[in-house]
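As you look at this complex, bear in mind that one protein chain is not there, while each of the others sits in place.
This part shows chain A:
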Amino acid sequence: MSGGTQLDNENPQIFQRSGERLWTAEDEDEDIADPIDDREIFDLIRSINDPEHPLSLEDLNVVEQMRVHVSDPESTVTVEFTPTIPHCSMATLIGLSIKVKLLRSLPSRFKIDVHITPGTHASEDAVNKQLADKERVAAALENAQLLEVVNQCLASKLPANLMP
């Protein structure tokens, strides 16, 4: 690891990746409409890069498919994410990255709710409040530095399979 800067969590636990979605014949069929499902949302966010490690949020188990819920007819998405340690200072940034990724990748009809898995972070309420506030999210993205970090998290540069 590059020396000098202090990392919040120097030795995070690494988890197995779930692999690419298997495409079925129904996905290829023109006549069947596929509703947006949990896995699809999970696929959107699982490859987001962690701000401090060269790992994805899935590797670190920050996001899990069972914590993603979507309802296509009601146009709602709920994502819970779990910071690796309860004092993680990156929680807001991770939440923001997830939120921005979903904003960019989902139709505008969806109402997007991103929050911390209950009981996994010291300042859970504060972070959740920030993430739920539309104007604060918009203001955060006006900040070029913050936008740069978020974009780096969303950039697709890590290889798809780091672990077997």
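Methods note: a residue touches a chain if its C-beta (ideal position, glycine included) is under 8 Å from a C-beta of that chain, and two chains touch if they have at least 3 such contacts; residues count from 1.
The criterion applied here is as follows: contacts and distances are computed from a predicted model.
Undergrad: Of the candidate names "Protein pelota homolog", "Electron transfer flavoprotein subunit beta", "Eukaryotic translation initiation factor 3 subunit B" or "MMS19 nucleotide excision repair protein", which one corresponds to the UniProt protein name of the undepicted chain?
TA: So the chain that does not appear here would be "MMS19 nucleotide excision repair protein", according to UniProt.
Undergrad: Touching the left-out chain: which of A:96, A:131 or A:150?
TA: Of the candidates A:96, A:131 or A:150, A:150 is in touch with the missing chain.
Undergrad: Please output the residues of chain A touching the missing chain, sorted low to high.
TA: Considering the whole complex, chain A reaches the absent chain at 1-2, 13-14, 16, 22-23, 27-28, 30, 33-34, 36, 40, 43-44, 54, 101, 104-109, 144-145, 147-152, 154-156, 159, 161-164.
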